[in-house]
Structures are given as structure tokens and as C-alpha cells.
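Encoded as C-alpha cells, here's the structure I'll be asking about.
A selection of the complex's chains, in situ.
Read from first to last, the chains carry the letters A, B, C and D; within each, the first residue is number 1.
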Amino acid sequence: MTEEIIIAGFGGQGVLSMGKILAYSGIMQDKEVAWMPSYGPEMRGGTANVTVIISDERISSPILQKFDTAIVLNQQSLDKFEEQIKVGGTLVYDPNGITKEPTRKDINIYKIEGNALATELGNAKTFNMIILGAFMKVKPILSLEDVEKGLGKSLPERHHKLIPMNMKAVQCGMDNIKVVQEL
Amino acid sequence: MAEVRLMKGNEVIAEAAIRCGCDGYFGYPITPQSEVMETLMIRKPWEETGMVVLQAESEVASINMVYGGASCGKKVMTSSSSPGVSLMQEGITYLAGAEIPALVVNVVRGGPGLGTIQPAQSDYYQTCKGGGHGDYRLIVLAPASVQEMNDFVDLSFELAFKYRNPAMILSDGVIGQMMEKVTLSPYKARWTDEEIEEISGSWATTGKKANRSKNVSTSLELDSDKQEEFNLHLGRKYKAMEENEVRYEKISCDDAEYMFVAYGSSARICQKAIEICRERGIKAGLLRPITLYPFPTKQIKEMVPQLKGVLSVELSMGQMVDDVRLAVNGAIPVEHYGHVGGIIHSPEEIADALETLIIKA
Amino acid sequence: MTEELKDIQKEENIVYKKSSLLTDNVMHYCPGCTHGVVHKLVAEVIEEMGIQGDTIGVSPVGCSVLAYNYIDIDWQEAAHGRAPALATAVSRLHPEKYVFTYQGDGDLASIGCAEIMHACNRGENIVVIFINNAIYGMTGGQMAPTTMIGQVTATTPYGRDVKLNGYNMKITELIAQLPGTCYVTRESAHTPASVRKTKKAIRKAFENAGQNKGTSFVEVVGTCSSGWKLTPEKANEWMVDNSFKEYPLGTMKDE
Amino acid sequence: MAKVRGSIVVDVEKCKGCELCAVACPKDVIQLAHEVNGKGYHYASMAKPEDCIGCASCALVCPDSCITVYRAKA
């Protein structure tokens, strides 16, 4: 099993830490993982994206041109990464701020109203965990248990009390993902 | 028990330094490696092992702090990225000239000039041929994984002290910024004053004890005969390194008819390219130099009889390819393939390049 | 839009608009960054003095490394800390031109300490715009020489500690003592009044250059909300409460 | 109508929602919009256009030069 994922959005949306939790969850399952961020001089506001690879085998290149799954959280990212999804691959996106909907016919497409749901949950910071949940639903490569462990590993001790809230958000994402197109 | 963590390459450099008993780190922020110093500052090793961590006023200052600290026989290091390392060249040749063991980490980005902060491997010449003036060599280790970022810190110090020579870890933005699983090394105690006296007492400036004559850390020699003798001494030292310290990895080389030579992040991508080549029916293999200096010249030469061609794959316009050509010495075709400027080659491109530049050429 | 608004928003009613020397590029700065304000002032001064064709800017590495994308004049991008060296040469080879550097505090006070001290001591006929945001913005918020005791940065995560990191450096006070400087002032740009005042200072500095008076040095105490991890508004408040104490505003020299 | 003496126009796509204009405005004219622009920022807009006196305080402090200020003769 090898899953090659790109997560892309605005800086500040929690893209990098979502990737980190994914990667940690992979480690919990004794898999090989790689987490490779884009980095640039813009500290805020710019786009941020991270490649996460979870695999049973030694990972060669951490820099990819094609992905199994793209999780995109704004229009720029959709513009850029839609075409980089492998045929038969998966796109998960938040429609908030999306002005041009995805057009590819050869991939699976899912929608998750992360922004709206986070507002509903009353905690904007859970946004990325909702998205993570959505992904987990369509790509159940990791168990919820591992994600919880991954969270524990990636959060500093003093934030562990936030884990239940985060797991609730994950569940919320799993529950609310909508199919746009399934092959 | 070994600790497994998910860490960035840069963070691991810091962690490995603390654990291997490093005495001091002196650095200056620059992308894409600032996490090295930031991690150290968060870790506060001065409270734990006594390691000194100082943000210097510049790279020129940090490399000279390294010279000062390392001249005391301490395990001292710095890290930077390409433009910062260019500024360190005078300091680096001083270290080599005074035979001071020390560690410099270069997390390479694209140049020339300010260039880009994205990954590159275009500092091979600077690192392996002497960016500074004079005849000298660095011991150069090229990690291809976060795990090797961990392992090579200790190894660099070991080699540096064995040969009284500065060592460099030549990494790049990919390895520095990516997170992977890493098994951290167990803690080693920092050397005590007595141990330093034992290991480096003949040269380290630890304060002149009554039982020895003064130690002087210098690269100056106004007498040309002595300077020449010193240069020849260095030459013999480098020869010894070439004989004893070459490190490399061979992947799928047993039956290979074509061979990639690539280090660091390029080597990882070549691994995938090998799979693609083999799917295409091309028997490709990879020789990954782990030490860039001393370079695996002999090991490449030994492969030549079974090969039809060699492709040097680098994130540069072609630098290491010189050393590959010198090793092959005209026996079979050698070509270079690489992206530059922060663009990373894809495995497919590499496989294609092997076909067009070597097989069909 | 209501009729009333339409009535007001007519060309002839414009009382303030973007300087024509500012390009249409969206600045890469974070929301609320002081660099943006000062860029605007520099552009306005050059525009108002009518010296676009006679001005050469030098921007070294730092968040303002891309200043050349925003102000429509000839620019040189300098290596980290070395802008005063570049400007020295430009000014000596073009004594009739207006030459200015635009430097951050890490750039000017840390790695470029020797270059700024010597350019000012030689009295090079240049303008120095010095943005002191007490941090290395560009590289992710590390300590600068100007970072205050106790201030948290990426390399002083527990607050700057004299023992570990030394004192903060008051470089402008030193520069005011160098015989080559003719005008040294410290301003800010967080309120409409201070913005107006800073603009006057920059204008005076450029006028000094036109009169060959030597080095004019304008420090602007600013914020880096990203590095400080505060909102722009809170950053301004923090600046007023903390930076202004260590770096009191005012003109130190005007000869 | 005599009440409306000033007005501003915000370059919405350039605005980064730093709110410094709002802080600077003596008349509390400005608030951030609920909507975001193409970069994901809630941008500045006139919440109380009728109170604007065209003093340009907002424009002076705006780091991104997004604000054009108008003032009617009387």
C-alpha cells in the first residue's frame, strides 16, 4: 500500500499540521511516511501545501508530480492540483471560496463544507480536523484509533486535553462528506 | 530503547548534535535550515548537557566562533545554507589550514547569488573542490534521508577528529524540510576536560599546562619549506581518507548495465527511476556516494567493466559528473542529467534521460 | 452604491490615493506590515520631489528584498547586510543621483554592522531607511540585535536573556555619533500623525542628499505581526508599550 | 446629504484585512466585510459610510495602499 497525498490551502488553515497528524498516524501503523512541505518567504496569507506519503515500503522520492489524493482548500490550490491527480484518484475539497468547480471526469470527487461545519462546531481551529475526517472516510487507510494516537504524538502534552474535541471534528468530517462524482 | 520520532531533517540535526555530545553550536538564520538553531533553542541543551548554543551576528562570525571553540578540542558545529556557506569560505579554509576538526552543515538551496530558497545540489564544486583558497579538502557526507541526517552528525565528528579536519554535511532543502521516521541515537556524554586532554591534548588550546609546551591553533607559516611540508602532510592525510573512508551504497547494481550516480535527494529519486527503467526492460542500478569527499572513484571504476554507460543525476548544471568522468576515465559514456533552480526531477524524467542521453546516444 | 457616495467619489474630490510610483503588484507582506507603509512614503517622497529618474534604491535581503517589485524606480538587490557598500559605490560613481538603502534591523545591525558603520563614518552621501521591527521577519521571526530583553522569538523561545543572547543593540544612537551623518532620526508609522511625520523625515533625508550633506539616517520603529505572533493592532500596541521604551522616538541629529 | 462629506474606496483584492485602517479611523467608519477576497482575506469596507469625513487617516496607515479617499467641497 502506498498513498500519495497533497494537502493545499491558505497559510493558517492548518494544512501542515493536518499532514503531520496523518504522517504520525501512519507511523502508529508502523508504516513508512514522508511529509514534505512547500516553503517560501511568505509567512502568512500565502498558499501552503504539504505532500504526505504513507507506504508499506521504503519511500523513494518525497517530491511528487502526481498524487493519489488531493485535499484542496482554496481556488488557487484547486487550479494547481486538480490536474496532478492520478487517473482514478481522489479529490476532496471545501467549496468555500471556490468559484470554478472541478471539471475532471476521470477522478473521484468529494466535497466537505469544512468552514461552515467548523463555525457550527463553534471552533474555527477544528477546521483541518474536519477535513481530515472527510479524507478518512473516503480513504480508510488509517484507523480512527491511529489518528487519535497520531494526534497525541503531534500535539504537545499541554494540549492533550483538546484531543476529544479534535476527534469530534474528525467524526463530523466523516459524517458530512458529500459525493460529487464517483467512478 | 531507541526512540522513533517523526521529525524534520533540520530538527534532527539539532537533536543529534545534543545526543552525540556536541559542545557548541554557533549559527545564523537562513532558509531552509533555520529550524536547526530554533530546535536547539527550544531544547535548551545548556540546561541538559551543557552544550552552548549561540546565535551569531553573521555567518562570518559563526564560522569563526566554530574555529575558536573547535580549537579548544571541543565538538563544535554550525549550519547554514548556500549564501551563508559562501560567506564562510575564509573560515573554512582556516579550519582546514589549522587542522581543526569541526562540523559545518549546508542545507543547499539554488543559486547563484540569492537565487531561490528551494532545494538544489549546486554547491558540490564549492564543497568538494574547495570553495576557499589553497589546497585543502573537507570530509563531505551527503545524507539521503532524515535518518542519515541523524546518523551523520556523530559520524562527521568522529571522522573530523580522526583526521583533524573539518567535515561538512551536504544536505539540501528536501532533506532538511521533510519529515520522516527517525530512530534517534542514544545519548553520549560530552567529553570531559580530561578526555579532551587525552584525545586532542597535543594541539587543543585548553590552557598551557606545565607538562606540555604551548599549543597554537594557526594556519600561518612564513617559511615556504615548512609550508610546503605542511601542504604535503595534508596531501598524505587526504590520501589516507581516500583509502579508508569512502562510503557509498549500491542499489540494484549486481546485474546493472547502466548506472546512475546520484547523492542525497537525487539518489532517492533515482531509486524510483530504477524501478521505471526495469519496467522498461533496462537494467539500471544506482551507486550513491555517501562520502562526496573522499569520492568513491575506485568503486565506480570497478563497476565500469559491466556497464554500458553512466548517468550522473544532480540538482545542478553538472558538477559531480566531473568526478564520475574522472573515475570512468573515458572507458564508457558518462553524461549528466539534472534540474536546477529548485525544480526537482521526476523519476520518469530520469529514466527518459538515461534512454536519450546514454542508451540511444 | 448610494447616490450620495457616487457624488463624492469623483475624480476631482480625491484627497488621497496611491502614489503613481507604486506598481500594481500586490505586496507580499503580511497583513499590517510596517514595510508597506514605509514603501508608500518613499514612493510619495520620490514622486513629489520629481526624482524618479535620478533615484537608485538598494534593498538587501530581508522581507523588503522584493521592494523593487513595488516602487517604480531602478533598484539594486544587495546581499544580506551589504546595502551600504553598494550604495557607497553608486553614490560615488553618480554623485548627482539620489541613492538610498532600505534595510531591516537584522540586516543593518547584525550582519551588516560594519558596512553601515563605515558608510556613515565616511559620510557617504546617501539616505538610509532603517526598518526596526525588532526581529528577523523574512526568515521566520528569529532574534535580531534589536530584539528586546524578554522578547519571544523563534530563537529566543523563552524570551531574550542577556546571559544567553546579549543585550539589544541601539545602533541608531551609535550612528548619530559618527561624524559622517548629518541627520539621524527615529520615527514610527503606526498612526496617521506618525506616518505624516515619518514622511517629512524621509523627505528631509532625500533633500539632504540633494544638497550633498552626507549620510541621512531615518529609523522607523515598526512591527512584524507574523514574527511577533500578534494581530497587527496588538502588534502596534506592543510596540508602543515596549519598543518605544527601548527605542524612543525623536531626532538625534540634524546638522 | 450635507452630512456625507467624505468617502473611501477600498481596493478589495489588495486588502489584507489588517484592520489598521479601522483602528485609525476617528469616526469608526470601517469594518471588515464578512466576505473574503480571492486571497481569503476579509477586506475593509465602509460600515458607516455616512460618518466618513474624508480625513484620510485610514489611507495614511494602510500598508497596502488600498484606500482612495474623497472629500466633497462642502
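Assume contacts are C-beta pairs under 8 Å (C-beta built on N, C-alpha and C of every residue); 3 or more make two chains touch, one makes a residue touch a chain.
Please read all numbers here as calculations on a predicted model, not as lab measurements.
You only see one copy of each chain, but the structure file as a whole lists A x2, B x2, C x2, D x2.
Methods note: only the chains that are shown with their structure count from here on.
Each chain gets a centre from the mean of its Cα atoms; for chain B and chain C, those two points are 38 Å apart.
Chain geometry summary: the mean Cα position of chain A and that of chain B are 35 Å apart. The multi-chain contact residues of chain B, meaning those touching 2 or more other chains, are 31. Each of the following residues of chain C touches two or more other chains: 30-31, 65, 138, 140, 225.
Of all residues in chain B, only 4, 6, 31-32, 117, 173-174, 177-181, 265, 268-269, 271-272, 275, 344, 346-348 touch chain A in the complex they form. For chain A in complex with chain D, the touching residues are 10, 45, 74-75, 97. Those residues of chain B that touch chain C in the shared complex are 28-31, 34, 37-38, 41-42, 44, 46, 53-55, 57-60, 83, 113-114.
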